[in-house]
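The structure under discussion is supplied below as structure tokens; questions concerning it will follow.
Here the complex is missing one protein chain, while the rest keep their positions.
Letters A and B mark the chains as written, and numbering starts fresh at 1 in each.
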Amino acid sequence: MNVFVKFDFNTICKQVLEEKLQLLGVDYTIESFGEISFKEKLTSKKLDDFRILLGNYGIEIVENHKSILVQKIKDAITEMVFDEDEKINVKSSVFLAEKLEHSYGYLSNLFSEVTYTSIENFIILKKIEYTKRLILENTMTLTEIAFKLNYSSVAHLSTQFKNTTGLTPSAFQRIISKRKAVLE
Amino acid sequence: MTLKSIYNSSWFLKSVFALSIFIILFVSGVTYKHMKNLSYSANQVEQTYKVSVELEQIISYLKDTETGQRGFIITQDSIYLEPYLKGRERINNTLAQLRELTKNNEDQRVNLRELNTLIEERLSNFSRTYANLKNSSPNNPRFDAIFLEGKNKMDEIRVRVNTMIALENRRLEERKEAYKKDLKFTPMFLFGLTLLTLILITISYTKIQADIDKLKDANAKLEIFKASANQSEIISKHGNWQWIVEDKEFIFSDNLYRLLGEEPQSFDSTIDNFMQFVHPEDLEKLSIQVEKMMEDQELPFINYRIIRKNGEIRFFKARGKKVNIGDFEKRVLGTTHDITDEVENLLALEEQNFELEQNNKELSAFNYVASHDLQEPLRKIQTFISRLEDKEASKFSDSGKLYLKRISNASSRMRLLIDDLLQFSRTNKSDQVFETINLNDLMENATQDLAEIIQEKNATITLKNLPIANVIPFQIQQLFINLLSNSLKYSKKEVKPLVHVACDVVRASEEEVIKKTKSDFYYKIIFTDNGIGFEQEYAEKIFMLFNRLHNRESYSGTGIGLSICKKIVENHKGFIFANGKPNTGASFTIYLPKK
Partner (left out) sequence: MNTNFMHIVLADDDEDDRLFFTDAFDELKLNTKVSTYNDGVELMNYLKTDTAKIPQILFLDLNMPRKSGMECLAEIKADTKFKDMAIAIYSTSASEEDIENTFVQGANIYIKKPSDFKTLKKILSQVVTINWQYHTNGLNKDNFLMRL
């Protein structure tokens, strides 16, 4: 029999972090945006162990402060895109600038420098990824998805989807379901 | 029950016949009775006559006696007494006769006895008179008294005789009356009966004649039918046969023999004789089936071969069914059909079909491979040209760059052509799968595909009513893409292209343009645009392969797009028609069968 599951990455990551942090035996607080603050400084050995522990779960310890900021930007974008409660009503540039307390221009340049892609592109990528997930969940129509993700129309979503992936949303859905059929 | 139904019932003749017999018997009975009456009457007359005669005879004898007596009285010659002497005897005879004649009549017998007495008295008178005269003359005193007595007796006798005669006559009269009465009704009655009989006989005759006519008619029709059946057997190469269940005998029709290549009825119609002709490979199969038929009285369809005496092999198909007709014994009626021609035709057709299919496959493969394999070198050419243009442009002179450009253009053109040809050959592939799909989705995909050019030309595409239908999805999508792309390509400069797609369900019979339809209902999808249109006279030409209405400089194109559309529509057993009005626009109407 087949069971279908849905992942909430945030919860999973948090859980893993918690577990591993317990093992460390050090006092810690989990701030937002993947930031953990320890009461004391960790020895490099402990840090390495911790890094290895987390590494098994694909969780990386980000060293570089630029990378850190970029990660924060990414997380903020994620939050914006996955905005379940529709709290965020402002333009993405405004939102990011406010949230991360830097000018949007600075953030934008930094992001491109580190990731070789623009924030806009990343936002689109995230949105399309979320769209893919929602399409596969099969509980919402494309129009509803477009609305949820703040597209001006379903055509706009379709166009962007096609521009990004080269496939129409329906083709995407069809292919994934055919893949599933093949695996059975 | 109407008169007609009585007339036509089978009891009619029987009852008429019975009635006639009865009437005849009745009439003969009546006639017999009358005959008897007649002879009885005749007898009566005779009897009366005889009685009269006898009585007269008695009177006569008595008179003779009287005369004799008178003679004797006058002459005293005993010669005149002869009658008196003979008279007694004669009178007795006569009386005896009379007794015989009147033995049935009581009154007359009484009369007769009286008469007898009177005659006795008269005769005794005679004797006394004779005795009286013997010794004396008639003038004696006793003589007158005796003579008078004698006369009175004679008178009494006459009276009695007259009474008797009168009685007889009265009886005769009575009989005559009775006879007359009888006679009054009898003739009418008999005449009536005879008339009735005549009428009945006439009716029966007409009925019998009518029945005979009907029978003759039916017979004639039967003969015609038989002849026609025989004829049809010959024309359609059938042979009919019968299996009479009880007798276990076969009857073969004439044509069955001919099918075997033999003269009609040239051998006995037995199953063994027939089996002689059956192909050895089919012999067992047929024998088993025939045996089954003899049990079940039914022969289901069976195919087998026979070999004629001249070696020719023919294919037969036989079938038999039980039949009960009227009073005939149970039979199995069967028919055997020589299907050799059909079999041979079918084989020939199959062969032809196979060849055509092979041919088609080859052509398709050729087309596909050609288009496909031509792409590679072309792509290389184009890529290397682009490399030249990028990397080595500076090393080229102006004319060199121009030539490069021209080469590039020519290759692009070739590219387009090959792409379209490839597309065309793809729509030819016979192994296409039909799916039930929402045409709106396909339309959406098509518009997505053309999103760039739609945006560039600021075009508006409106849809209405596209249904869910059973189609080959990719092909219909291609169809939509080709039509939309055409509308966009051939749009008026400076005018925003408007394309409207509408769909309706229509009845084939109500659409004049559709002939030879296979389905009753069709989806009618119309693409309408406000582009440059075309002359209606080219409406059919534009679907032809490589046909273009414009040169390459005005509008790009390969002339294959609409042929592909037509092919796709034909793959779906549908139709496509074009309508154009120069400078107004064009519309393309597609009919897809609705299943």
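Simple rule for what comes next: a residue touches a chain if its C-beta (ideal position, glycine included) is under 8 Å from a C-beta of that chain, and two chains touch if they have at least 3 such contacts.
None of these values were measured; they are calculated from a predicted model.
Novice: Taking the whole complex into account, name the chains on display that the unshown chain touches.
Specialist: The undisplayed chain, in the complete complex, is in contact with A, B.
Novice: So one chain is hidden, and I want to know which residue out of B:K237, B:R426, B:K524 or B:H572 touches that hidden chain in the complete assembly.
Specialist: The one listed residue touching the chain not shown is B:R426.
Novice: Given the full complex, what residues of chain A touch the hidden partner chain?
Specialist: Touching the chain left out of view, chain A contributes residues 9, 58, 74, 115-117, 122, 125, 129, 132-133, 136, 164-167, 171-172, 174-176, 178-179, 182.
Novice: Take the complete complex as the reference. Which residues in chain B touch the chain that isn't displayed?
Specialist: Residue positions of chain B that touch the missing chain: 372, 375-376, 378-380, 382-384, 386-387, 390, 411, 415, 419, 422, 426, 474, 477-478.
Keep this in mind: only the chains that are shown with their structure count from here on.
Novice: Please give the residue numbers of chain A that touch chain B in the complex, ascending.
Specialist: So the residues of chain A touching chain B come out as 158-159, 162, 168, 170-171.
Novice: Can you tell me which positions in chain B touch chain A when the two form their complex?
Specialist: So the residues of chain B in touch with chain A come to 441, 444-445, 448, 451.
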